[in-house]
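Heads up, one of the protein chains got dropped from this complex, but the rest are sitting where they should.
Entry: chain A
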Amino acid sequence: LIRSEGAGGLAQWVLVELQGEVVPRQSGALAGSLLGDLHYTCEGVPVLIVGHHILYGKVVQLEKPFAVLVKQGAGEPGPAGPHTHYTVTALIKTKLLFKTRPKPIITNVPKKV
């Protein structure tokens, strides 16, 4: 794991891993849209509600943590320009893995006829 020289700890982020793709409801952009609601049950099980689907997941401690890198000084390539380098801005040690099939939430169950 690469250490940063920054004083104090690095920001800790969390990874959410979903199977498949996330697509915006209307054909808008993803940016700025609401993804969904994340809850935890009393037992610490993460629950994600996306649209009218519900997904159950689990908290996984990553064996190999991730570092989030931000590119700095992206100038012209070559000896004259500033050299590109990356700084570590955050670490991710935990992920919320959702790999079960999303279940549609049905609020109105028709009575048997």
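General observations
As a working rule, contacts are C-beta pairs under 8 Å (C-beta built on N, C-alpha and C of every residue); 3 or more make two chains touch, one makes a residue touch a chain; residues count from 1.
To be clear about the criterion, contacts and distances are computed from a predicted model.
A chain of this complex does not appear here, and its UniProt-recorded name among "Vacuolar protein sorting-associated protein 33B isoform X1", "Copper transport protein", "Sister chromatid cohesion protein DCC1" or "Galactosylgalactosylxylosylprotein 3-beta-glucuronosyltransferase" is "Sister chromatid cohesion protein DCC1".
On the side of chain A, touch with the chain left out of the figure occurs at residues 2, 11, 13-22, 35, 37-38, 40, 44-46, 59, 66, 68-69, 72, 79, 83-88, 90, 92, 94, 99.
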